[in-house]
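The structure appears below as structure tokens.
Every protein chain except one is present and positioned as in the full complex.
Our next item is chain A:
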Amino acid sequence: MSDLTLTPAPALGGYRERFEGVQLEELPNLAIVSIATPRGGEAEFAAAIEKAFGVAAPKPGHSSLSKDGRTRLVGMAPDQTFAVFTHDGPDARQVIDGALDGAGYTTDQTDVWVSLRIDGPRAHTALERICPIDLHPDAFPEGRAARTVMEHLGTIVLRDGADSFLLLSAHSSAESFLHAVETSIRNVT
């Protein structure tokens, strides 16, 4: 065995840029774990989520922040929830497995996605040009989430503040996605 050490590298090398009225940054330590509800185990799943995170499991299109404020649970589809949390290490799935004690089927999706946060007073203006979802605060208030397409790339958009959005897109097309978001920001600043 060789004694090579593998060092994780973020998809965009820790990108961070300031524009007029908008900030865009990569979140390199964001862990994403997909949790599927076992068929017939819906009640046990709901109880385990409540016990582990102190909040109810979110419905599709909604999210809830755990009581300790560290994990955001996002309802992706019927019987599918994503747990999104800051975590530095290759064992994000084990963290959720430990919390749920077998009440959900977990898959580590951390390295599948690139995570960007866009925030600032012009974030909404920049996003509305590439996002087909109505992001007006009345239609898409804080905590709402949606899986959609931006510039032909599958994207999850989540509003985590009045002027702040989390964007997740495929790691393999991270630079194309960044280019799309950057271009849209440049068009409004």
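As a convention for this text, contacts are C-beta pairs under 8 Å (C-beta built on N, C-alpha and C of every residue); 3 or more make two chains touch, one makes a residue touch a chain; residues count from 1.
We take it that contacts and distances are computed from a predicted model.
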item: Omitted chain (choose from "RNA polymerase sigma-70 factor (ECF subfamily)", "Amino acid ABC transporter ATP-binding protein", "Sarcosine oxidase subunit delta" or "ATP-dependent DNA helicase RecQ") - UniProt protein name; value: "Sarcosine oxidase subunit delta"
item: Selected from A:Ala56, A:Ala77 or A:Val112 as touching the chain missing from the view; value: A:Ala77
item: Residue, one of A:Val112, A:Val149 or A:Ala162, that touches the chain absent here; value: A:Val149
item: Of A:Gly21, A:Gly41 or A:Gly61, the one touching the omitted chain in the full complex; value: A:Gly61
item: Option from A:Pro38, A:Pro90 or A:Pro132 whose C-beta touches the chain left out; value: A:Pro132
item: Hidden partner chain, residues of chain A it touches; value: 39, 59-61, 76-78, 80, 132-134, 146-149, 154
